[in-house]
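With one protein chain removed, the remaining protein chains of the complex are shown where they sit.
Showing chain A:
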Amino acid sequence: MAVTNQLGIDPDKYKWGFHDPEKYVYKSRKGLDREIVEMISSMKDEPEWMRAYRLHSLEHFQQRPLPTWGANLAQIDFNDIYYYLKPTEKKQRSWDEVPENIKNTFEKLGIPEAERKFLAGAGAQYESESVYHNLKEEWEKLGVIFLDTDSALREHPDIVREYFGTVVPPEDNKLASLNSAVWSGGSFVYVPEGVHVDIPLQAYFRINAQNMGQFERTLIICEPGSYVHYVEGCTAPIYTTDSLHSAVVEIIVKEGARCRYTTIQNWSTNTYNLVTKRAVAYRDATMEWVDGNLGSKLTMKYPSVFMVEPGAKAEILSVAFAGRGQHQDPGGKVIHAAPHTQSVVVSKSIAKDGGRAGYRGLVKIYPGAKGSKSAVRCDALILDDRSRSDTYPTMEIDEQDVSITHEATVSKVSDEQLFYLMSRGIKGDEAMNMIVRGFVEPIVKELPLEYAVELNRLIALEMEGSVG
């Protein structure tokens, strides 16, 4: 049966819009109060400090007003959300033990293929808790820890306690305090000194219950001289009412280490995606965020890098695609708090069918951050006269010995380009597609192969019927 929801999307036709019947061992009630938070903590059998941390965060969440800048968040009813769901009682260790219906979902998402081809270890999060976890022996030998954050809290309480909330404190913003109060799942990655993890670590997240929020919490620690590439990808089925995704990601990149964090976000177009992602880079460390936003109703996400010691580097690559009813408000922040730090930000946004896409960012140079360099480039492509592009870069420069540049362009696909391609026998649709692919190419080429393929496929899907 073809049911068209308010956004005008036919779920039957949405490729990744399948969903399994709900089958839960336990289902919490909607809404958020002290009791729910205490229950989450006791269900997880957490240490006392985490329970106190959650309650402190809840208090802050309740006092803090919604941000008044950016998109309108007033439509989110925080009392109409499930803050915790537990899919199965027990943790699964091997693939064979994963319940069949969950496996089916992953099958459709292509996880088994990724597993066979690529994975070093994958924590796949289904609902609010990780149910599947696989860590290759070789990494265990190297001392790499890759767990869901709940398990990490049980198995490595000291490391978690040392770093948890140090990069994104619960008072940082309203959504970060919400996550700090009700977080569940997410990934914990610990890379020991000097260890290079050659194959990307990947995790897939899904939302699968109506009106359900997902509040994963990711913590990555790169000891000196180490390297890791973490890949977060999400697709989600379609539902008719809004759901909320509000994650917190904290990354610590120590001296000489390098961390790359890649996200391809394809939440269904009724999801609010409000995420706080932040990294601290120490001496000569490099932090790279690669951030693709295709899905969601509204995304507000500004991956940040605080460069706190000399020689730290930051790179942020951001692609946003906004179609009908979508508002993509991604961006990035680079904070130069030490001498000789460098940052590069490249943003490409595409708006189509009345969508709104853009870039919101900050370059901050503190006094004394001598010899720092920052280059920001934002390009926007608007595909029709109903769509909108916004660019809000902010540069705060408190040091003279610096070099800061910002450039932005907004353009359309020129008729000449289209005509040229079509004169070579390429159909209108395909020509448009090629131009858009060319536009995002500088970022797509930074993705692992299968993600590059997936992103190109998703853009092709979005572009269907855009000419003629």
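The rule is short, and it goes like this: a residue touches a chain if its C-beta (ideal position, glycine included) is under 8 Å from a C-beta of that chain, and two chains touch if they have at least 3 such contacts; residues count from 1.
In this section, contacts and distances are computed from a predicted model.
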Chain left out of the displayed complex - its UniProt protein name, from "Carbohydrate ABC transporter membrane protein 1 (CUT1 family)", "Autoinducer 2 import system permease protein LsrD", "Fe-S cluster assembly protein SufD" or "Germination protein, Ger(X)C family": "Fe-S cluster assembly protein SufD"
Candidates A:Met39, A:Leu73, A:Ala408 or A:Met434 - the one touching the absent chain: A:Ala408
Residue in contact with the excluded chain [from A:Asp158, A:Asp198, A:Asp385 or A:Glu416]: A:Asp385
Omitted-chain contact residue, chosen from A:Gly292, A:Gly311, A:Pro330 or A:Pro393: A:Pro393
Residues belonging to chain A that touch the chain removed from view: 69, 358, 367, 380, 382-412
